[in-house]
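These notes are about the structure you will find just below.
Every protein chain except one is present and positioned as in the full complex.
As written, the chains take the letters A, B and C, and residue 1 is the first residue of each chain.
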Amino acid sequence: MEMDTYKLQKGNLERFLQKLGEKFVVHAPVESDGVVAFSELMPGQESALYFPRTHKPPKDVFYPQTEVMFHYEKDITHSAEYKGKPIALFGARPCDAKSFVLLERVFIDPKYEDPYWAARRNNALVFSLACNDPLPSCFCNWLDGGPFSNTGSDVLVTDIGDAYLFEPISENGESFLSSVDMLKKATKKDIEKAQNAKERAELSMGEPPKLDSLKVSLDALWDDPLWDKVSSKCLGCAACTYSCPTCYCFDIQDESRRGKGVRIRLWDSCMFPLFTKEGSGHNPRPTRKYRLRQRFMHKFSYFVEKQGEFGCVGCGRCVSFCPVNIDIRNFIIGVFQTAQGKGGEQ
Amino acid sequence: MKDFEPKIMTFLCNWCSYAGADLAGVSRIQYPPNTRVIRVPCSGRVDPLFILKCLQDGYDGVLVSGCHPGDCHYISGNYVARRKFAILKTALEFMGMEPGRVQFSWVSAGEGEKFSQVISKVTEGVKILGPARKLVKSMDSLESPHD
Amino acid sequence: MDKLVEKIKDIFADEKLELLIGYTKGTLPLRATPILIESADDAGKLIFDFTCQNNLARYLVDEKKRGGDRRRVGIIAKGCDARAVVQLVLEGQFERENVVIIGVPCRGVVDPGKLRKKLAGREIVNFQVNGEKITLFGNGFELELKRSELLSDSCLACRYPNAVQYNYFIGEPAEPLGVRDGYASVDEFEQKSPDERWAYFEKEYSKCIRCYACRNACPMCYCEECFVDCSTPQWIGKGNDLSDTIIFHIVRVLHTAGRCVDCGACAAACPLNIDIRMLGKRVEKEVTERFGFTAGLDFETQPAMAAFNENDKEEFIM
Partner (left out) sequence: MKNAYIPISVRVKKIWVESDDKTLRTFDLEFVNEADAFDYMPGQFCQLSIPGKGEAPFGIASSPTEKGFLRFTVNRVRVVTSALHHLEEEETIGIRGPFGNYYPVEKFRGQNVVIVSGGFALTTLRSLAVYLCDPANRGDYGGITLIYGARRPGLMIYRDELEEWEKKDDINVHLTIDEQVEGWNKLVGFVPAIIKEIAPSSKDSWVMVCGPLIMIKYTLPVLTELGFPPEHIYTSLERRMKCGIGKCGRCNIGSKYVCFDGPVFSFAELEEIPEKI
């Protein structure tokens, strides 16, 4: 089905978001004290759409860092799935939008559905904002993404200067857009402008390396000294995994007081020793080398095996936040170089 | 607020302050009933984390009491404790915690009277401050919306 | 730079080093990265300049945990790194004779968090230094800043820019920057009302995502099991509840009291630019004034919190 592209003058954005708020709880990037993260947009509050890449990824909109799973009192349990209005996420970048597709494959599989994820994610609308100016640390184009990629979006929004173009991607997106009067049909010239911005943005990112053989190369390097080298400076913190839009590992904990309690789930990180430490004290991943290998293998080998794609969207947050500058792009290049070197030796 | 009866946690060292409390008891000296007592071997045993934990769990005040300097059963436990408490108090008050919430005292086994005075003073101080707010862990999430 | 490399090569041979902890060029502008080299042949990768922010002493702790504290380890040390090494030796974490401290003069290092804040979400591809001015170049923008605007707050208040204890010193000792009096920021903050101060800390710590980058970047945080990871008993919740988070930060500061060398590694490591240093600095001030102790200056003085004086002030005791 051919769907129309719409146009919204920038001055009307607030009104548009109000309209969106009638049916949805709107989450958008908001700046608070120097930190830009997604949160519920309050009436009159300004969204930080100018900000290229939010400090925190929007995964916490659908998968909060700490979340009550159920309440209990003695034997009685009450599940605590989200019961609010459907969520509209406005201003996620294409890399982040793609992360929802990857996370969805983990949380919803044929055998088990995660009801907490589903309660927030189902019926949600994702408006992603195309990146006219990708950052130097962005590498979405290495991973089948791009600054104008629409994977995981219901609507792709493009900034064309004085206006935003709204390109419906899903039928849900289209049906919402077509219900909003203040949107006008985009002209051919508008679409051309967006097209130009897209070409410029894609060009600015340069030619990406081909990652087709990354999984095979990685699998072959399981015991390679490469891991000692990469992990030697790792601090073992979770700045990478907690800022990653596709990292989803969690812990489950009980908190209680005087007979009442909750079971909560909270983000956990494969970089922490406790992640795999067993009750007996045995830890199958005893050092940072094992843990760092798990992180990279999970993203570029296991995830591929399980979910058919790399578990990384190339947002570049870990590149920017790692306190010791472990650069995942460098790691990938290093893997190819090491694999090639090995091939040469044989 | 007039009816506010604070909950105060006291950590008493086994050798002096606990005995002091005991003496206050057998001597039938009156003091406010707002305290819960945890007996510890030495004031040096009290990890500042215990104190923070009490505040987090909703105690309105915390008192640690040990032997007078020079009288420690373990020679120097209270000297080390004194340094830890000085730093804890500095940190908490710098952050904006009310000074009266966390208190320290030396009470010997013979000071039943002093013990009751200390408890009265701490209780009165905390009463004026009102219920603790800072650092208290909200347990709202424990309340099921189904109740 | 060649001088550093040549000197290190000599030291490698003279001292029979088996490992050297230093810095090399990072992948981002204004970001050096730690490097561990096991051979003098790799010395050419070493650099030292104002982008070398990480406190390398924390890798001594790693080395010990790998069971390698019998190896002879060299470490490139700014004033703060060297003080951290001294403190680690003093605490029995590393043998003095196995660590070769190679002092380098420090004129302050870039705090990556500050840089991020200045750029407001943008990123740079290059920079140029002109005396005290730094020009940052991004895609389609240029930003000129004073060097001091990018330096870590710790550097701006640093009193020991050169290693106090060292085996070698490469270069001419640096003068302290003296941009701010050491405790000025703390004293200023203390003028606010208690409720304002509490609100400030709540606001700062509410940004925390509990990634523990601050803890893990700190050379003094070497416990086998951190109290936040302990499950029997579980002291505090592991989620991002504000009260749990604040307790984590207070206890982290208490545990480093009298040991903290104010290197600023914790603050620089924070991905969310939380003001981690403020509370620590106040505690450091108290340790200095009350107990007359400054961490990491010599190998003899007992650390403040492991010692006592019968005449310690006790005005706070009821």
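One rule holds in what follows: a residue touches a chain if its C-beta (ideal position, glycine included) is under 8 Å from a C-beta of that chain, and two chains touch if they have at least 3 such contacts.
Computed from a predicted model, the values in this text were never measured in an experiment.
Asks: Which of the chains on display does the removed chain touch in the whole complex?
Replies: Taken over the complete structure, the missing chain's partners among displayed chains are A, C.
Asks: So one chain is hidden, and I want to know which residue out of C:Q191, C:T232 or C:N311 touches that hidden chain in the complete assembly.
Replies: C:T232
Asks: Could you tell which one of A:S79, A:N123, A:N172 or A:N330 touches the chain left off the display?
Replies: That would be A:S79, which touches the missing chain.
Asks: Decide which residue listed in A:E46, A:E113 or A:E171 touches the omitted chain of the complex.
Replies: For the chain that is not drawn, the touching residue is A:E113.
Asks: Which of these, A:M42, A:V216, A:I252 or A:I333, touches the one chain of the complex that we don't see?
Replies: The one listed residue touching the chain not shown is A:I252.
Asks: Suppose we count only contacts with the excluded chain; which residues of chain A make the list?
Replies: The missing chain touches chain A at positions 69-70, 72, 74-75, 77, 79, 81, 106-107, 109, 111-116, 219, 222-223, 248-254, 256, 261, 263, 265, 268, 270, 275-280, 284, 294, 297-298, 301-302, 305-306.
Asks: Determine and list the chain C residues touching the chain excluded from the picture.
Replies: Missing-chain contacts on chain C: residues 231-232, 234.
One rule holds for everything that comes next: only the chains that are shown with their structure count from here on.
Asks: What whole-number Å value describes the gap between the mean CA coordinates of chain A and chain B?
Replies: Centre-to-centre distance between chain A and chain B: 47 Å.
Asks: Just give me the whole-number Å value for how far the CA centre of chain A lies from that of chain C.
Replies: Here the centre of chain C sits 31 Å away from the centre of chain A.
Asks: Out of chain B, which residues touch more than one other chain, so two or more?
Replies: Residue numbers touching two or more other chains: none in chain B.
Asks: Indicate the residues of chain C shared as contacts by at least two other chains.
Replies: If we look for residues of chain C contacting two or more partner chains, we find 237, 241.
Asks: For the complex, which residues does chain C have touching chain A?
Replies: By the definition above, chain C touches chain A via 26-28, 31-36, 54, 58-59, 62, 66, 112, 116-117, 120-125, 138-140, 203, 207, 209-213, 215-217, 229, 231, 237-241, 265, 268-269, 271-273.
Asks: Can you list the chain C residues touching chain B in their complex?
Replies: 186, 190, 193-201, 227, 235-237, 241, 243-244, 246-247, 250-251, 253-254, 257-258, 279, 282-283, 286-287, 290-291, 304-305, 307-310, 312-314, 316-318
Asks: Please name which positions on chain B make contact with chain C in the complex.
Replies: Those in contact with chain C are residues 48-49, 52-53, 56, 69-70, 76, 79-80, 82-98, 103-106, 118, 121-122, 134-138.
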